[in-house]
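A single protein chain has been removed from this complex, and every other one stays in its place.
Right after this comes chain A.
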């Protein structure tokens, strides 16, 4: 286990956190009346775009999974298309899962869908960057001990903490406090964001802490 790897991971994650913080502060310079709670959808879109952009940049710069065996253009294009399809699919399936969990079917469709997009940004986009459009690889990474590098390990942690954050974010909804952030889907998006950020912070620390025990089959 090289410490430089962990350092790179830490910097990458700090960049992601920084992008989320930027998405909160930058738009208020350009847009009037911008606030997270009132213009929630706008913030969701901006946050998704920022996080996606940072992830793509990190992928292009860092290329942690260097598999440039076939670098023909057509291969790249199909890969890109596949990634897009995967992303859309994940958005739709998250939407379906939210509806199954009890989100209203006909009302607030846009809100539900933007939550799905945000959650996809936090989970599917890093997966696509790291693993590519390969469903079996995903399943492998997300079963127990499927990770084969610290990048995959941190992916595991951030993804799971985003899910757990969204899951926990649903809890305040039935409470009768009458706060604006209790409305669907604000508490869930906030939960997802906090979960993602917590995952970003925790995973380098956790990997650093457990660097002795972590032994990968392929490393």
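Assume a contact is a pair of C-beta atoms (placed from the backbone, for glycine too) under 8 Å apart; a residue touches a chain by one contact, two chains touch by 3 or more; residues count from 1.
We take it that contacts and distances are computed from a predicted model.
Since a chain is absent, check the UniProt entry for it and pick the matching name: "Ubiquitin-like modifier-activating enzyme ATG7", "Prenyltransferase alpha-alpha toroid domain-containing protein", "Polyglutamylase complex subunit TTLL1" or "GPI ethanolamine phosphate transferase 2 isoform X1".
The correct option from "Ubiquitin-like modifier-activating enzyme ATG7", "Prenyltransferase alpha-alpha toroid domain-containing protein", "Polyglutamylase complex subunit TTLL1" or "GPI ethanolamine phosphate transferase 2 isoform X1" is "GPI ethanolamine phosphate transferase 2 isoform X1", the UniProt name of the unshown chain.
Of the residues listed, A:34, A:167, A:181 or A:194, which one is in contact with the missing chain?
Candidates A:34, A:167, A:181 or A:194; residue touching the omitted chain: A:167.
Pick out which of A:21, A:85, A:139 or A:205 touches the chain that's been left out of the picture.
A:139
What residue numbers in chain A mark contact with the hidden partner chain?
97, 99-102, 105, 135-136, 139-140, 142-145, 167, 170, 173-176, 210, 213-215
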